[in-house]
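A single protein chain has been removed from this complex, and every other one stays in its place.
Order of writing sets the labels: A, B and C. Residues in every chain begin at 1.
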């Protein structure tokens, strides 16, 4: 694994527990973790149960006993690590967004396509796809329970930057993060909308906004944010982005992603309205899927609060009895389970780097649209 | 109409607006209102649109142009007014609880049965039966959507007495009100449970409690409460009552009624659990009925939030388009509509005085159980 | 009153009950209602308690005993009736949207300004301003509880056109209605956003969409929709509109209005995110206001579910005790109460025709933006 921030903790937990609950084709061995700060990465390795720590990710790639590289670093290093790993014949799990630019993402997707021909696979970590309520939602769409989807609305609301005194982090630096709310949380919303609908966004009209342009620099990192120093830094990414989207001749989409939604901690919501039904989800209530069946008798129509904790629901049967909810990190475990299963089956894991590239192109189109007065901008 | 307190306002509104939305067999004329304080009742008559005001309810009964007496006075006067009215050949709508004792209620029910033979009808005002969501719930039970009902749980939570400095009102005086939370809000819960299930409570085990035994006397009434004076009065009724109930060989019921549920303003909740489904309702969200269909496919089972504002739902077709909710007083309008329709059809309106008596017997059994260490006490 | 559709029923109810609950400077007399179909309007007058019915609104304006004209007709006739009434010295309450075009609205606003100098006042019926939860929200904003508002998000979701077989009505005919979801429900969202924030929308980028372009013509009207005939008609208005909005240098707004949101009957939601707090409202739960206080201690921060039924909340003190919710039509009653109070005080009632014109200009800018590839379009 490369990287040992918040995402590193989530991924490590996935590798640690997957085998205890799921039948895996092969049991993962947590070989080594790479990071630039030797002491810090050694501490992380020790804490999280990695066999070893190294200070250069290249060491991981050179090792014969490592079959898979899990990339949890900031976006600017994804391209180099992923391509090197794939070329060295190692499977790759790469955190989203795939890269910091379309050009990088294209190179990565190209490398992934080449590797796949050799049975070496790459997956991008849009983990929310594997929340059971979302898995169930996808199943209902595939079963045609929504009919033809007409509208998709999604907001991803966070508020960790609502306080103007909250300090800079690498996530606010365009050179490291690529973009702000758009690439971080907006990427999730885009992937989810495309995944759930089974349709691609083909054009966008958007606007990005930075509400707080200067913030104290970071003295010490804690969680997503940290302790402020006395120096002032410049925010070079968006705090919020709004965009409309066309899915070809199909649905019309409405999206908002923001880090300034006071009082909303991590509210990724998505609603799909179709001719025969509708679905609604909110990550702040992640074990619940709301489903509306427009074909039901009029008297008892209404959104159904499905507690997605039934043994028949995706991934749930391996965990607890009904009504015993899962948490944030379980989606990462499901991701690892599916990845290992697909690799074993010689099957391309989803979302592929091509899907990651697709999201990257949408992000890029939104940015270009925002730069040209929100003009409708085709994706690609 | 006799009485002009908070209930008088609600009943007046019902008489005022029923004809504008519903097709009534006869249009109500708001002839006269009676009350002991001449100036106050005259002001109420003027404000609410009654043709006249009088200071003795007997005057209403003597008038030939009055066909129906609506009783909104405190419970201690129900028996005299109702019996006099029925004997004078006037239909009666009487606020709940029917009376302050079983003995009174029996006399009233007897008078009502006698009058009904002459085509003169009496109804007791358990208005919550006519909230559309409750009407729909009853319909679903009648359709067998719940299968066999096994458990009923109901809480009626208010908090207007949570503040120990809140003053006395007639509702805290046993000689006027009969009982406290039990007879006031508990009576609603009992009626609703029996109405929705279609079953009678046959035995109870209960406990009543007064948390605040002394309160300032009332200087001036405002709404349910008012402004405190310097004198201290003694609370002679219960602040809260808990009871379990048997419905013959059928369901087991759990009930709580309280005026001390801090933060709950008027939360009458009821849930019925059956072999094939369940229903849940909360008056603080009165336009919603929650329905669970246990016979639905496992994947999409969940409580359905039915917005009871569809034209097919009881009474709703006469009001607004779907999604435009009704308020508290609409149930009183529906009560008047059904009462007039039944009278015109020569049909006993529901709930009858016998049904009111039934509730009274349950209240009495709870009080006796509470006085004998919560021993199971048969109703009657 | 001119017009006797669904809005006519709501307005009639307001005139009927306002005096019974509120202290009005003058008691309204429901003199006459005008409509083109003599039989139908006579029936409406009889049902709703109007003294008389006429077939030409001009008759209302000629009468000396009529002081106020309430306009509930489709949007195409607003301009003529309102201007004639104001010129005749009659106060005017006009349903929203003010008119079907900016040009019409300008003439109306100009007439209203002239009349106001003579003590004759005009008001536009954005009734949602007078839902108590909204009144409370406005109060909290005015008190500065949100700090500086950064983002406003509003969706107005309905689904009465989700069924492609649902027939045409005048609301789907551009010549009568001006626009579709945009002018009907979008106008409410715009007014509410401007009213709550106290800020004007200055530029918009939007897109309008008609999902179902042909529908059966209407055979018979029932509620918002009705019974379909065999003929096919063409929908000439939008089913849905999405738009982003700038409030000068202030907040960024995100809006959606649609009649195709399967399962959402009348869900007008608005959320304001500020530096110190946030507010959220959903009309499907209209007695509730969600408030988040970002200045509260970290441990107990969270959205507060305020049941807007307290005596201290706007308009509520005149109705029922806490926890006894109000319904859709109560806002119309509050509108009438405030209108009569302002007229009596010689004070311009709000929202004025100028405010209605402001909304009209926003609607017009959205339509122009939609016609020019969602380019940012200044309002005016």
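By definition in this document, a contact is a pair of C-beta atoms (placed from the backbone, for glycine too) under 8 Å apart; a residue touches a chain by one contact, two chains touch by 3 or more.
Please read these numbers as outputs of a predicted model, since none were measured by experiment.
Chemist: Which residue, C:86, C:102, C:123 or C:140, contacts the hidden chain when the whole complex is considered?
Modeler: C:140
Chemist: Take the complete complex as the reference. Which residues in chain A touch the chain that isn't displayed?
Modeler: Residues 6, 9-10, 12-13, 16-17, 19-21, 47-49, 158, 160, 222-224, 264-267, 283-286, 307, 309, 311, 319-330 of chain A touch the chain absent from view.
Chemist: For chain C, which residues lie in contact with the unshown chain of the complex?
Modeler: 136, 139-140, 291, 293, 298-307, 310, 312-313
Chemist: List every residue of chain B that touches the chain not included in the displayed model.
Modeler: 146, 150-151, 153, 155, 159, 162-164, 205, 207, 209, 211, 240, 242, 244, 252, 254, 256, 258, 260-264, 271, 273-278, 292, 294, 301-303, 373-376
Quick note on the criterion: only the chains that are shown with their structure count from here on.
Chemist: Just by CA atoms, which chain is the most central one?
Modeler: Central chain is C.
Chemist: Given that chain A and chain B are copies of one sequence and touch, is their interface built from the same residue numbers on both sides (over half shared) or different ones?
Modeler: same
Chemist: Using mean CA coordinates as chain centres, what's the chain B-chain C distance in Å?
Modeler: Centre separation, chain B to chain C: 35 Å.
Chemist: Taking the mean of the C-alpha atoms as each chain's centre, how many Å separate chain A from chain B?
Modeler: 53
Chemist: For chain A, jot down the residues that touch at least 2 other chains.
Modeler: Expected reply: 301-303.
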